[in-house]
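Missing here is one protein chain; the remaining ones are kept as they sit in the complex.
Our next item is chain A:
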Amino acid sequence: MGQVKSQFTEDELQDYEDLTYFTKKEILYAHKKFKNLAPEKVGHNKNAKLAMSKVLEYPELKANPFGDRICKVFSSSNDGDITFEDFLDMMSVFSDAAPKSVKAEHAFRIYDFDGDDMIGRNDLKQVIQRLVAYNSDLGHNDIDQLINNILEEADLDDDGALSFAEFEHIIDKSSDFINSFRIRL
């Protein structure tokens, strides 16, 4: 894992260890992974900012229909570009050690496309479309019906959107969420 001479000082590692759910070794490993995305750039400057398209080459993000959303949520410049700290943050949230609550919070942000702090009909529509890879087999009427059913199930206060509390309520009861919302480093 850390056989190459480290780009980090002990203090920096300790700092990251305190702020994320990773151990020092895992942090170094994460950096290695990050470096693999753009070896020359990151080798030059360990905190280099990588463009979203570059980050989306990370296998798990590439396969994920919400890859760009994940980048945007974790990007500190809010445009999808990712620095190493953002990457570390991302991996920490997706790691096994992160508690359900932290994961739920980030999942909510990922699914909240328009950023209005509620998962509304449009957000749900996008989520469903992305989940089925924009397959035309699921028409607009079908999606509308799905959304109606979802809101009927989960929208407890009938305001036409899922608030964080409602979302968390769903997540809280789900035993699978923590298994599925996870990326191995």
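The working rule: a contact is a pair of C-beta atoms (placed from the backbone, for glycine too) under 8 Å apart; a residue touches a chain by one contact, two chains touch by 3 or more; residues count from 1.
Note that in this section contacts and distances are computed from a predicted model.
Per its UniProt record, the hidden chain corresponds to "TMC domain-containing protein" from the list "Checkpoint protein", "TMC domain-containing protein", "Vacuolar protein sorting-associated protein 29" or "Regulator of G protein signaling 9 binding protein".
Residue-wise, the contact with the chain that is not shown comes from A:Asn149, picked out of A:Asn36, A:Ser53 or A:Asn149.
Take chain A: the residues that touch the chain left off the picture are 15-16, 18-21, 23, 25-26, 59-60, 62-66, 73-74, 76, 78, 85-86, 88-89, 93-94, 99, 101-102, 105-109, 111, 114-118, 120, 124, 127-128, 131-133, 135, 137-138, 142, 145-146, 149-150, 153-154, 156-161, 163-167, 169-177, 179-184.
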